[in-house]
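Written below as structure tokens is the structure these notes are about.
All protein chains but one are shown in place.
Going by the order they are written in, the chains are A and B; count residues from 1 in each one.
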Amino acid sequence: MRRKGVNYSKYGYIFSLPFIFAFLVFSLYPILYTAAIGFTNLQGLIPKPIQILDDPFQNFKDLIYHNVAFRTSLSNTALLWIANFIPQIVLALLLAAWFTNQRLRIRGQGAFKVLLYMPNIITASTIAVLFSTLFAYPMGPVNSFFELMGWSDEPILFLQDKTTARGIVSFIQFWMWYGNTMIILVAGVMGINPALFESAAMDGANGFQTFFRITLPSLRTILLYVLIVSMIGGLQMFDIPQLFIAPGGGPDNATLTTSVFIYGQAFKGSYLYNRAAAASMIMFLIAAVLSAALFYAMRDRDAARIRKEEKKLRKAAKAAARGA
Amino acid sequence: MTNRERSGTVPLSVHAMKESGKVSRGVNKTVIYIVLVFLALLSILPFWTMFVNATRSTPEIQSGLSLLPSTHLLSNWNVLLDKSFDPFRGFLNSLIISGAATLLTVYFSSLTAYGLTVYNWKMRQPFFTFIMCVMMIPAQASAIGFYQFMYKLHWTNSFLPLILPAIAAPAVVFFMRQYLLATLSIEMVEAARIDGSGEFYTFNRIVMPIMIPAVATQAIFAFVANWNNLFMPLILLTQKDKYTLPIMVSLLKGDIYKTEFGSIYLGLALTTLPLFVIYFLLSRYIIAGVALGGVKE
Partner (left out) sequence: MKRLFTGATAIILLASVLSACGGNSNSSGNAGASSSPSTGGSSSAESSAGNEPKEKVTINLWAFTDEIPNMTTKYLATHPDANVEFKTTIIATTDGAYQPALDQALAAGGKDAPDIYAAEAAFVLKYSQGDASDYAANYADLGLTDDMVKEADIAQYSVDIGSKDGQLKALGYQATGGAFIYRRSLAKDTFGTDDPATIKNEIGPGWDKFFDAAAKLKAKGYGIVSGDGDIWHPIENSSDVGWLVDGKLHIDPKREQFLDLSKKLKDNGFHNDTQDWTEAWYADMSGSGKQPIFGFFGPAWLINYVMNGQVKDTNGDWAVTEPPTGFFWGGTWLLANKDVAKDEAKKAAVADFIHWVTLDTSETGLQNYWANGTMKDGEQGTKDSVASAVVMSKSNGQIDLLGGQNMFDVFVPANANASGKNLTQYDESINIIWRDQVREYTSGNKSRDQAIADFKQRVKDELNIDSE
């Protein structure tokens, strides 16, 4: 019996080998290389010998302390993500609640889901260019529409005002992802034990109470998954900010996200590879820290809950043993 | 014990409440339907405008909004081609890259997932945790180094750096592993071993067919993700005949096309047409896949 385990275990290694190899070559090495470049003076397209800077952390320090554009991009990335995510999760939860509410029985759910998910599948760059032309001034479709409805007397320069530019970028991200989030949440709600809902109904709970006391807590794991995935994606927001307003960055750098900043440093202007690499490393650290924090929160609650329940069971058993 | 159970009849007050509950539910439903229809329109309108404007001429577009198509499709098409926008080339390039990458992703992810579930090996759990961590790495962290690396290898303007890394796809491995854990029984593998089949043979001939639903779902997502990828191809491909569709779209906005709105919309419509086709044919599977991917026990 033991022989089988020993004999075949090596296949585990063999089968995983392509993955490991590809990862080492195409992911790990580039990451290390990027990190290394962050410590050098690699700039410009004409090949020159690279040296490590006298102060290895020069690039990092410059970025954090002296580079206003980088700091702006960090705050923009956070701002744009929050403005996109909060409406997204609220709407997705609302829709999920409606779609899974047995009493409401919404018809045509399948069709609605297909339509609401659609923006997610279309190329982001296409959407960016499309929206850019839709919001054109003076006679883009949106401006024409506003005028038709009497909402504005004269055409609005959507793309030049910082607030509207940011608002539209956030809106586009929201529009692209809320269908995706909704479907995941619906699946999550379907996965909740129906017995929970039945006992809640018997206890006389109405829609609101059921939602906030039963559904939400049970969805905690999925909500955290959605949060992490959206956050990692948000940190890398590139296509929309880059293409929606040309040149990437928007009016007074209002829509400059970190990815756009890094791209601009490395592949335009003065080809400052070392600074771009340093910025990439900083973003990596931020992503790692945020993910770790979220994972920590997640693990703790699950484990804590389990521990609490075990304690309760033990107490109940003891009480029963004493009582009986 | 509620009042209902004790008395055996439904008190008038509860009955009244249920009636008003029905009315408010009716009102609720109307509101909900209005919201849903509004959202559905919100999803459709931009694309509808795009397709309609692809058929209108630039002066028509500049004069206002219209929901009805016009007759300038052919002239827009000619302008587009004249300005050296080659949708066929872009389509072919995108197809090659996405297709090859998808194949590699689903096959090797299944392989790795199989290795993680069926075999009991020392590094199994650490390796799995490692894969989870890799999932979190943002693309930018490796982008600069990747670019420099490929530049030194003279692999810029080649499709290989866009295809080969697809072999290592942590998210897909994760998904396949979940699926295998749920559907694969070790007995099947052991039975195959007894019948004398080698490990690879078992995987390719017996296990892969079982995984087809998961493979199909992940294949769709991998294909779409690769098709839509802008960043990596943008920095690696500089020769015009190597451009993928997203790159061409990003160039539509620039100088040469600024005045010709009709052709811009047409270019956009062309680049998204394949996606729409795929989506409407396979929407059921896609949505099921999203749902599956979200539920992680």
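The rule is simple: a residue touches a chain if its C-beta (ideal position, glycine included) is under 8 Å from a C-beta of that chain, and two chains touch if they have at least 3 such contacts.
Predicted, not measured: the structure shown is a model, and the values here were computed from it.
Within the whole complex, the absent chain has one touching residue among B:202, B:250, B:263 or B:283, and that is B:250.
In the complete assembly, the contact with the undisplayed chain comes from B:95, out of B:45, B:95, B:206 or B:225.
Only one of A:13, A:146, A:171 or A:267 touches the chain withheld from this view, namely A:267. Residue in contact with the omitted chain (choice from B:118, B:163 or B:275): B:163. Annotation for subunit B: contacts to the undisplayed chain at residues 62, 82, 84, 86, 89, 95-97, 99-100, 102-103, 151, 154, 156-160, 163, 212, 216, 219, 238-242, 250-251, 253-256, 258-259.
Mapped onto subunit A, the footprint of the missing chain covers residues 43-47, 66-70, 136-140, 154, 160, 162, 246-247, 251-253, 264-265, 267-272, 275.
Convention: only the chains that are shown with their structure count from here on.
If you average the CA atoms of subunit A and of subunit B, the two centres end up 15 Å from each other. Remark: subunit B residues 2, 25, 28-29, 32-33, 36, 39-40, 42-44, 46-47, 49-50, 53, 62-65, 108-109, 111-112, 114-116, 118-124, 127, 134, 136-149, 161, 164-165, 167-168, 173, 199, 203, 224, 227-228, 230-231, 235, 245-246, 249-250, 252-254, 261, 264-265, 268, 271-272, 275-276, 279-280, 283-284, 286-287, 290-297 touch subunit A in the complex. Taken together, the subunit A residues at the contact with subunit B in this complex read 5, 8-16, 18-23, 26-27, 29-37, 42, 95, 98, 103-104, 106, 110, 112-119, 121-127, 129-134, 139, 141, 144-145, 148, 175, 179-180, 183-188, 190-191, 204, 221-222, 225-226, 228, 232, 235-236, 238-239, 242-243, 246, 258-259, 262-263, 266-267, 273, 276-277, 280-281, 283-284, 287-288, 291.
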